[in-house]
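What follows is a short report on a single structure.
Complex shown without one protein chain; remaining protein chains in place.
In this document, chain identifiers A, B and C correspond to the written order of the chains, with residue numbering beginning at 1 in each.
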Amino acid sequence: MERRDFLASGSGATALALAAASGLSPAYAQNAPGWNKAAFESKSLADAAKAMGATSAPVESKDLLLQAPEIAENGNVVRVGAQSNIANTTQIALVVEKNPSALAAMFEIPAGTDANVSTNIKMGQSSNVYALAKAGDKYFYAVKEVKVTLGGCGG
Amino acid sequence: MNKSHTQVALSAAGLVFAAFFLSSCATAPTAQQVDEATQQVLKSSFREQGIAKMDRLTLDASNQACSEAAGKPLDEKLAKSIEEANLKTVKLPSDGKYLGNWSEGEKIAQNGRGLTWSDKPGEANGGSCYNCHQISKAELSFGSIGPSLYNYGKLRGVSNPASPESKPIVDYTWGKLWNAKAYNACSDMPRFGHASILSEQQIRDVMALLLDPNSPVNK
Amino acid sequence: MKLSLFGPAALAALVALSALPLPAAAQKSTAEGIAEYRAMLADGNPAELYEAKGEALWKQARGPKNASLEKCDLGKGPGVVKGAFVELPRFFADTQRVQDLESRLLTCMEQLQGFSAAEIAKTPFGAGEQKSIESLVAYISAESRDMAFNVPQSHAKEKLMYEVGKKVFYLRGGPYDFSCASCHGEDNKRVRLQDLPNLTKQPGAGNGFGAWPAYRVSSGDLWSMQRRLNDCYRQQRFPFPGYASDATIALGVYMGVNSKGGVSIAPALKR
Partner (left out) sequence: MSDPMRIRAQAQGDKTTVRVLVSHEMESGQRKDAAGKTVPAWFIQNISATWNGKTVMSAQWGTAVSKNPFVQFSFKGGKAGDKIAVSWTDNHGDKRTDEAVIS
């Protein structure tokens, strides 16, 4: 329920206008219901947090653990995990600063589910990777730099 | 009727296999049988694709000798004659200018493209240098088939590549890039100038990457 | 915020570090970093998706003859999949040929299902029935996971193909003068950050040969050994090796026999 409220509060109108202006709309013609388009068009951690509903800038927290390799031999698949030990964590997002769309994934954490998720993401280049967690109405982050290298013959 | 895949392959290698069976039964094949079978197999297996034509399987004397050696060192005399023949192919820069632009050289060293069947004709090739060598220390993704070239010029005391003291190492480096087999008959390194992989100007730029005191390689 | 962590002491330590013989230091941490990256991906190899699909395809009635592959003889008798992968390539009496897994699948798909083997061999990787083969090889190789390679050398043609494979392995040609051995003939070599197994002996042969088919992270596809060899030849700047051609099968025999005792981890996860 909380999720629906959250999504409804997103800046849908702005996002639509933006999409039309940038000519992005055809590719996104059939967005799934409830998909937070504005959040997935954000270019930075701060923008992503804002689009997710944050009213103030996220704060770095030691209780949020980000698991990511220091070096990726291929940017197409990078395993990233985030674990929040902050009480009442209800959302965890993964953000790649230098990706064309900074927000990679956003998980809702229902009561009873561990605030600990991992997935594989793509990285276009070396970049800071962030875990972003929502607890109560506050947002927290953890950061790690992941270097993307060229693996093979390159031919 | 189309011949099936199986039949095509059978007919190609069949003759050699048949000959082999007449002469020996389940013992190790003779060197001659292996050579004949290999030739048949190569002929039936490869075809041209894009710019990669079948003449790429025609070996010159160097590649012939090194293929036959199968990883073992060549006979000393044979090695020497191959090296001498390759040394004769080295063309020094037409204008006497050995060094170009090191930053262009870095791009060439990074670029591993060129001359595959998926490459188009007429495009400039890369040098693939980082595939095998460490070069500048900023690039962490480097291979180890060849030796590290980090500090290449510095370690060899090249403070002014134009000076007479530097001449021998500058000449050698040019020759090595042009035709690596001039110094090591079965070197794993391509013959960049001799095989027209890199242009004279591209070789100048790679020379600068290795020998220019201002290149990051020599910092 | 982050920068304040680097007080003068930390900075001094960093400077001291960089005074160490850097190539060695950088290389070690890079190697460790890559090892960490691979370890993290070990759980959740997408090759599993292909294994499941391959098993379904093996059992499904398909092709002009509307038959499954369940009577296909991969060398251990009709329908026996378990353990077949680690004994291929081998000699088959019905075709009078030494065949690798994919060559044999072509035979079965033609004889049992009525597909044209020649047509499939001509189809580009990742398209049409080549896509079915990707999944089939994932399934078949997975059925021999953790088993030791034991590629037979009892038939005269198997012995001949080993020797031909060795010749092909060391054949230097093309504008770059490369052979398979240029990259895979010595221990502890790398191209860029990629470790290059020495395929002339154990343990390199088993590690290299025994990892394919594999899910390739860079292309997001399952690559069979045929596709692996095809791309090696492309990068070797050679002409195009025919799909399941004798040169590729001979190489399979050479690498497979050299892998004796090595354990198959296929389908693995590769860069």
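Simple rule for what comes next: a residue touches a chain if its C-beta (ideal position, glycine included) is under 8 Å from a C-beta of that chain, and two chains touch if they have at least 3 such contacts.
If you're wondering where the values come from, they're calculated on a predicted model, not measured in any experiment.
Partners of the chain left out, restricted to shown chains and counted across the full complex, are A, C.
Taking the complete complex into account, A:N120 is the one of A:S44, A:N85 or A:N120 that touches the chain left out. Although one chain is hidden here, its contacts on subunit A can still be listed: residues 3, 26-36, 39-40, 76-79, 81, 96, 99-101, 103-108, 110, 112-114, 116-124. With the whole complex as reference, residues 43-44, 46, 48-49, 52-53, 215, 220 of subunit C touch the missing chain.
The definition used in the following text is that only the chains that are shown with their structure count from here on.
Of all chains, the one whose mean C-alpha position sits at the greatest distance from that of subunit A is B. With B-C and A-B as the two chain pairs, more C-beta contacts join B-C.
Between subunit A and subunit C the centroid-to-centroid distance comes to 35 Å (mean Cα coordinates, whole Å). The distance from the centre of subunit B to the centre of subunit C, with each centre set as the mean of the Cα atoms, comes to 25 Å.
Counting partner chains per residue, subunit C has residues 30, 191-194, 234-235 touching two or more of them.
Residue positions of subunit B with contacts to 2 or more other chains are 116, 130-131, 140-141.
Residues of subunit C that touch subunit A in their complex: 1-2, 29-30, 33-34, 36-38, 40-41, 44, 191-194, 217-218, 220, 234-235, 271. For subunit A in complex with subunit B, the touching residues are 71, 147, 149-151, 153-155.
Residues 110-114, 116, 119, 126, 128, 130-131, 140-141 of subunit B are the ones that touch subunit A when the two sit in their complex.
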